[in-house]
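One structure is given below, represented as structure tokens, and several questions about it will come after.
One chain of protein is taken out of this complex; the other chains stay put.
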Amino acid sequence: MSVVELRGAVALLGRFPALAGIDLSVEAGQTVLVQGPNGAGKTTLLRLCAGLLRPTAGEVVVLGHDLTAERRAVRRRVALLGHSTGLYGDLTVAENISFWARAAGLSGADSESRASAAAELMGLDRRLLSRTVNVLSAGQRRRTSIAALAVRRPELWLLDEPHAGLDQAGRNAVDSLISEAVGAGATVLVSSHELERVRSLSPRVVTVAAGMVVADSSSRASGTERDVEQGGAPDA
Amino acid sequence: MVDTTTTTASPGSRLLGLTTLVGLAGLILFAFVLTEPDVRLHPTTGEEFGQFDAVRLLYLHVPMAVLTYAAFLTCAVASAGYLLKRRPWWDVTAHASAEVGTVFCGLVLVTGSIWGRPVWNTWWEWGDVRLMTTLVLFLLFTGYLALRRTPAEPQRQARRAAIVALVAVLDIPLINRSVEWWENRTLHQQSTLAELKIEDLTLFTLMLGLVVFGLVFAWLMLHRFRVGWLEHAQAGHEVALAIAERHAEMETLDVDAAIGRTGGAR
Partner (left out) sequence: MLNREVRQMRELFTDAGLVATRDLRIEARSRVLLNQVAPFALLVLVLFGFALDADQRTLRTFAPGLFWVTVLLAALLAVQRSASIEHADDAHTGLRLSGMAAASVFLGKAAAVFIQLMVLEVLLAIGIVVLYGSELDNPVLLAVTAVAAAVGVATTGTLYGALASGLGARDTLLPILLLPVLAPVLIGATRSFDDALGAAAVDGWAWLGLLAVFGLVATVLGALAYGAMIED
């Protein structure tokens, strides 16, 4: 069953077509690396899959729901890590994680155990948990917001440059989070400039440029990669 | 398909405009020349009283007030329509009627004030329900138009504007009621239409005013709507162009250089 199915999807930011007709199909349990130059539409692609944007043309089906008709259907089953942390600066790390757990509909006891598991996974130790987010470093905030998403155990992870701003331990934590999620049957779309790192986790690489998919390693045989190579790579 | 229309006029709208102009000329003739000033004789003292020439302003003021309320009602209905149907047609209609309504609301306040000076002996009457309600209404829609002018994504703006318009219109009865209780008096009902001698010519002129301003309303709405619609079409056209541009961009884009080589080690 495909978890993400995009056909000719167009999404606008104002009047700018950030996605200019994108085709993508992702099967359940896959990890897909989305790469591409700045401004290619990677972030918009992930936001579209989360149901945050209304596609203006084409088809967008996520987890079996047509997002042109019911954008909210996939909420709670999808986790999106964006560029902003989505945290409340005056709350502590623990308060943030437990708020987001309970906001996602988890009950008290359930949310506490999952929260501590997620915090442990992201390497947030006990001392850090009681600090307010305001005093944290950028990397620590990033870890916190990933942990706050992980408590929900989403079926589809949409990670927008999850490694950005993290130290080595943090990057490793993200990697183990991804493999753990996939091991539990989740699907992961991850945009990253850390090609080598993500490539080791994901056999499939999708290249996005100018709001379209220009190359897909899973369909290498179909010849879509040619376009890119004609694009003037020095050693093509 | 590219819409190359550059004008908001059509033969029909030109005819309507012409009719409106003739109507306005006729209205001015009746209101300012042919009708009599409001002069009454006091039954016992024989003194002259009434609104004198100021009454002539009412032939403009009353139709414009009716038009204002019609425009804001249109805006509310179109806003509700937009929230339910999410079609740009409703949004453009709401925006057009709000603009036309706000302009006429301002004119109603100005003409009313000018009229009030000789008749009520004041430019402004705080205790009057309709006056206060109309002023707050004007301010509410000033806010609406301010919201319309913020740079925002078109759909987001349309949705928020629709909510503001609906809240504004729902607020009217409450404002009306609160001002009514506030001072518990109104000059409008006592001293204007009810007491006026409605003669044949007066009544005719008033009706003529309603019809003529109805035409003005229709004409303005038609053009304002078409401007909005052209803007909408232009936006769609720009998006189509931008999509084509992005497709062309891909041909020349050096993807590999931007992301590092796609195959093998870096």
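By written order: A and B. Residues from 1 in each chain.
Definition applied: contacts are C-beta pairs under 8 Å (C-beta built on N, C-alpha and C of every residue); 3 or more make two chains touch, one makes a residue touch a chain.
Every value quoted in this text rests on a predicted model; they were computed, and no experiment measured them.
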From B:L18, B:V110, B:A146 or B:A240, residue that would touch the chain that is not displayed: B:A146
From B:A168, B:M221 or B:I243, residue that would touch the chain that is not displayed: B:A168
Missing-partner contacts on chain B, residue numbers: 83, 136, 139-140, 142-143, 146-147, 150-153, 155-157, 159-160, 163-164, 166-168, 170-171, 174-175, 177-179, 181-182
Where the missing chain touches chain A, by residue: 50-52, 71-72, 75-76, 78-80, 82, 84-91, 95, 99-100, 102-105, 132, 148
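Convention: only the chains that are shown with their structure count from here on.
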Between chain A and chain B, centroid-to-centroid distance (C-alpha), Å: 47
Chain A-touching residues of chain B, taken from the complex the two chains share: 153-155, 235, 238-239, 242-243, 246-247, 249-262, 265-266
List of chain A residues in touch with chain B within their complex: 10, 12-17, 20-21, 35-38, 54, 56, 193, 195-196, 205, 207, 209-212, 214-215, 225, 227-229, 231-236
